[in-house]
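Okay, here's the structure, questions in a sec.
Every protein chain except one is present and positioned as in the full complex.
Just so it is clear, A, B and C label the chains in written order, and each chain counts residues from 1 on its own.
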Amino acid sequence: MKLHGIFPPLATPFDHNGDIWKVKVQHNVSKLNLTPVGGYVVGGSTGEVVMLTNDEMARAWEWVAEASAPEKILIAGTAAEGVRETLERTKRAAGIGYKVALVRTPAYYKSVVMKPETQMLFFRAVADQSPVPVLIYNFPQVTGIDLSVETIAALAEHPNIIGIKESSGNQEKVQRLALEIKDGFQVLVGQAQTLASALNAGACGGILGFANAAPYAAISIWEAHRTREYAAALDWQKRISRPARLVTAKYSIPGLKHAMDLMGYYGGPPRLPLAPIGPDAKREIEEAFQDIRG
Amino acid sequence: MKLHGIFPPLATPFDHNGDIWKVKVQHNVSKLNLTPVGGYVVGGSTGEVVMLTNDEMARAWEWVAEASAPEKILIAGTAAEGVRETLERTKRAAGIGYKVALVRTPAYYKSVVMKPETQMLFFRAVADQSPVPVLIYNFPQVTGIDLSVETIAALAEHPNIIGIKESSGNQEKVQRLALEIKDGFQVLVGQAQTLASALNAGACGGILGFANAAPYAAISIWEAHRTREYAAALDWQKRISRPARLVTAKYSIPGLKHAMDLMGYYGGPPRLPLAPIGPDAKREIEEAFQDIRG
Amino acid sequence: MKLHGIFPPLATPFDHNGDIWKVKVQHNVSKLNLTPVGGYVVGGSTGEVVMLTNDEMARAWEWVAEASAPEKILIAGTAAEGVRETLERTKRAAGIGYKVALVRTPAYYKSVVMKPETQMLFFRAVADQSPVPVLIYNFPQVTGIDLSVETIAALAEHPNIIGIKESSGNQEKVQRLALEIKDGFQVLVGQAQTLASALNAGACGGILGFANAAPYAAISIWEAHRTREYAAALDWQKRISRPARLVTAKYSIPGLKHAMDLMGYYGGPPRLPLAPIGPDAKREIEEAFQDIRG
Partner (left out) sequence: MKLHGIFPPLATPFDHNGDIWKVKVQHNVSKLNLTPVGGYVVGGSTGEVVMLTNDEMARAWEWVAEASAPEKILIAGTAAEGVRETLERTKRAAGIGYKVALVRTPAYYKSVVMKPETQMLFFRAVADQSPVPVLIYNFPQVTGIDLSVETIAALAEHPNIIGIKESSGNQEKVQRLALEIKDGFQVLVGQAQTLASALNAGACGGILGFANAAPYAAISIWEAHRTREYAAALDWQKRISRPARLVTAKYSIPGLKHAMDLMGYYGGPPRLPLAPIGPDAKREIEEAFQDIRG
């Protein structure tokens, strides 16, 4: 299962009652189908997954699967804090046709889960029983847990663990993951602003919230890298630095959804306590996306 | 709704298939009914709430409600990251007879939820629509979010927000909450080891994992404080310091469950990735609980 | 060497050229001599020690020693990052008549000094060669290093290490230090707002910046505790909560210096980049100290 390229972690469209809006889910996917994205992550942080019930999540998985072009790889975010529920979600997603499970480090019981052996126990138990390959999801800014290179290397020995989404933004760590872990272990990153550097360091792709609004801009970097046009990749990277930061670190999902509305996708409102951004933030985003190729 | 006294946040009994074990849930409650605990929290961190599906949670709420003595106050942990799901859970618990909702600070979208105004938006939206009063749950060691005294004071103005479970262990903060916030706002703490100090500082009670295994020991402190026998309260506090720490900070829920087994309650196994403790930890706990009055 | 009671860590008076002002140093000491403080710490955080050259520090040690009443215990803050310079400073202070060295955990080389064995190496090397007993200074909010109870217990075995200034504000830790470490190891705390609780937990005194401005208020708590008037201690504690917080956590040394000016001591300006507080902060402090007995 090759996860090379750019994978948008799909934002979840809600209508003005706050229900998931099937038509818009499928509109976004249809439009992204026309781009060379590698596939879709459904159930990631950008998808407001922690705001959805399990049934809502399953419906979103189905609707995306229906609308997706056949060549796109479907990745489901299935993480829960426990092994049991993570497996239930994973099996449900696999039943719908998802090919990979993206599984976040458990984080709630800090005094226990900060031990590397607890993380290993968790991921091995999940990978042993998962019907589809597992992609580890490391996101310390959110979880407070940062898997070490050594722990990841040990997990990489499991035949059903195929890679990691490393969202720490730590450039040295990406390089070490690529250099020190066995060939074939796939490292994807989560930050569009440093994608070119990460590819240089050995990452094979990105799961980038920004690609919901501007897939071509993200793919341009990846393509330039693939064809060894390093200067072009850097140039693209600099051009997306500000817009990508605005719709992630600075204005988060509400900012991204506004950018999606600008770029011909449906963004719409987030779920509370996320709240739509104000007029100044909107203007800032509009200005930053002016020259970005969707 | 007076929340004075000691409230065990009930541990969740699982059988050896990992299913919630109704008989043992009700056994524990029946035994605790005989003690002067003020009521039960069902769906707290100690209850491995983040390991349960919504349906499992609802069943646990029902089973405890059935077994509970009528004078015990029933508090449901109903927190989700979003307002919508928090309200759905809260309404379900209220329908089962729960009188108070314990609602944790949202924590996942750090760049957004670290703003006090997002926390205010969340708690006000929940409290506006909750059929039962809301108890704020502040637990920065786990969530990475620490509500300030100023934010809590602003939330205390809401007529449907009746207090806080302050689990930071920050003694000065407990004192400030008690001194600076309007009369009637109830401060409960989460750490048995510093209960006497917290009561001295103005807390009205505790939601203490330790009380699952040793309710009388916890109540002794509270009673001594109530009758102004401060030296006796301190003496009790010192006696429980070590056992309380072992079953929380040091060995977490797996340690507590072992202590419950020792003390005539059903503890049993936790859900993965929490794992039963080893023989050395067991011995350490056994030795520490030898002179503790259940 | 008994360190029971309240020890002000002396603020350092500067004149309007920014030079240490001998007359005011000695004025403050003479006035504090009339109170039942246990002694003086010269060269602590409150004394802006990190703003002073070694020669300035030595002069301040001398001036305080000259002015001090004979029964007051003189404690010198002598910490540097390295063993060698810490010892040089300690010997210099001992030569001037200081009886105890207060030595902060080294903190700069995080990847090395976060190891407990490096801290042990440091403190043992200092204690082995120090002509006076050593008091460990643990202040994690500033240093990023928090000595564990286990490490402190190991250091307490050294015959020349007599106690700790524990400034973390962690109430449970103070209790554990008092319960778990051999008799005679002295625990002093650094926060006036929680002094009564700390004494209840087993601390023997406090090194309290607040006592520069309001020694009697701090001593009242200690005296009430000593005579087992716990309710009175708590009452005093509540009364000083706000003023003590304003001159430490909220407005730091510039706030304390303003309070000193109010209470008949010389505060004066701090050294840059610390800067005098503005008129609103001054009013807030003035109002809070109105009913405080100097």
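The definition used in the following text is that a residue touches a chain if its C-beta (ideal position, glycine included) is under 8 Å from a C-beta of that chain, and two chains touch if they have at least 3 such contacts.
What you see is a predicted model, and the numbers here were worked out from it, not measured in a lab.
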TODO: Specify the shown partners of the omitted chain in the complete complex.
DONE: A, C
- [ ] Taking the full complex into account, find the residue in A:Met114, A:Ala153 or A:Leu234 that is in contact with the omitted chain.
- [x] A:Leu234
Task: Selected from C:Val42, C:Ala58, C:Val83 or C:Ile96 as touching the chain missing from the view - done: C:Val83
Open item on the list: Please identify which residue in A:Gln193, A:Asn212 or A:Ser252 touches the non-displayed chain.
Closed with: A:Gln193
Task: Where the missing chain touches chain A, by residue - done: 169-172, 175-176, 179, 191, 193-194, 196-197, 200-201, 228, 230-231, 234, 237-238, 241-242, 245
Open item on the list: By the contact criterion defined above, which parts of chain C meet the unshown chain? Give residue numbers in ascending order.
Closed with: 18, 45, 48, 50-54, 80-85, 88, 106, 108-113, 118-119, 121-122, 125, 141-142, 144, 249-250, 252-254, 271-275
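One rule holds for everything that comes next: only the chains that are shown with their structure count from here on.
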- [ ] Using the contact definition stated above, find the chains touching both chain A and chain B.
- [x] none
Open item on the list: Based on mean C-alpha positions, which chain is nearest the centroid of every protein C-alpha shown?
Closed with: B
Task: Contacts with 2+ other chains: residues of chain A - done: none
